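And now, subunit A:
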Amino acid sequence: MGILEVKNVGKRFGGLQALSEVNLSVKENSVHAIIGPNGAGKSTLLNCLVGKLIPDTGSVMFDGKSVLGRAPYEINQMGISRVFQTPEIFGDLTVLENMMIPCFAKRDGAFELNALSAVLKQKDILQKAEHMLEEMNMADKRHMHAAAMSRGDKRRLEIGMCLSQEPRLLLLDEPTAGMARADTNNTIDLLKQISDERDITIAIIEHDMHVVFSLANRITVLAQGTPLVEDDPQNIRGNPKVREAYLGESA
Partner candidate 1 sequence: MFGLDKKDTSMLIIVACLTLFAPFILNPFPTDSAMAQFNAGYPDLMQRFVIFGIFAIGFNILFGLTGYLSFGHAAFLGAGSYSAVWMFKLVGMNVIPAILLSVIVAGLFALLIGFVSLRRSGIYFSILTLAFAQMSFNLAYSVLTPITNGETGLQLTLDDPRILGVSATADGSIPVTSLFGLEMRSTFEMAIGPWAFQFNVGYYLCALILLAAFYLSIRIFRSPFGMMLRAVKSNQQRMNYTGLNTRPYTLAAFVISGMYAGLAGGLMASMDPLAGAERMQWTASGEVVLMTILGGAGTLIGPVLGAGFIKYFENIFSKINDNVLHSWFSFMPDGMEDALVFIVHPFIGKGWHLTLGILFMLVVIFLPGGLVEGGQRIKGWLSRRKAKDSNTSGETNPAE
Partner candidate 2 sequence: MSEFDASRRRVLKTGAIAGAGVALPTIFTASSAAAFTNEPTGGTVTLGFNVPQTGPYADEGADELRAYELAVEHLNGGGDGGMMNTFSSKALQGNGILGKKVEYVTGDTQTKSDAARASAKSMIEKDGAVMITGGSSSGVAIAVQGLCQEAGVIFMAGLTHSNDTTGKDKKANGFRHFFNGYMSGAALAPVLKNLYGSDRTAYHLTADYTWGWTQEESIAAATEALGWNTVNKVRTPLAATDFSSYIAPVLNSGADVLVLNHYGGNMVNSLTNAVQFGLRDKVVNGKNFEIVVPLYSRLMAKGAGANVKGIHGSTNWHWTLQDEGSKAFVKSFGTKYGFPPSQAAHTTYCQTLLYADAVERAGTFNPCGVVEALEGFEFDGLGNGKTLYRAEDHQCFKDVLVVRGKENPTSEFDLLEVVEVTPRAQVEYAPDHPMFAGGNLGACNPGA
């Protein structure tokens, strides 16, 4: 039994069958990559996992509980954090405040009318956020406006924010898309470090094979809305069906 079990998921948009018969099992503490050519349904699948879309058929179980029909914030509170393709952070807030918000969400739940106590008096939250900033090597930027940072820094901040929630499953949607090579390698190192040091499962949707093969210990290939094959990285590398799916796309 994996921590995330996707069974027979299908999703149709008008005349387009975006997903059909998707079965997927993500093992606890693994790094599981989902790859596939453009239009394979990777993003649709991801959106079904986090509550943005509701699949037409099938089930999605996280840790033995169904996530279907739950709002994104509820799914997050169950322990799934998501990193977006373009970093989604609170641009108008300072870096430290960005880091504090997930800490509050972890401590107080989805809503808490905490209107009279001062933020600065929340020592535990401050400590935790500062600690996470240090871990992400951005303590010196704590009073900067988040929007003013470089893209790489924003990505680190977003990952840090997700981690500070101590999620059980971290979902990453093409985390290195549009990044320079150096930034990409930094991100790979960071993710490696996270998966080595923490008790966490990572599911990653990726286009870039370099990233996939540096990180993943399990890979699912998606093509035309349905899983083609699921295997270890070394087996995927040589699989002719996978090649065909990719070459067929480029041809």
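Candidates were picked such that all candidates are chains of the complex that A comes from, given by their letters.
We adopt the following convention: a residue touches a chain if its C-beta (ideal position, glycine included) is under 8 Å from a C-beta of that chain, and two chains touch if they have at least 3 such contacts; residues count from 1.
Note that the structure is a prediction, hence the values are computed from the model and not measured.
Note on subunit A: across the options 1 or 2, its touching candidate in this complex is 1.
Listing the residues of subunit A that touch candidate 1 in their complex gives 50, 71-74, 76-77, 81-82, 84, 88-93, 97, 100-102, 104-106, 108-122, 125, 161, 165.
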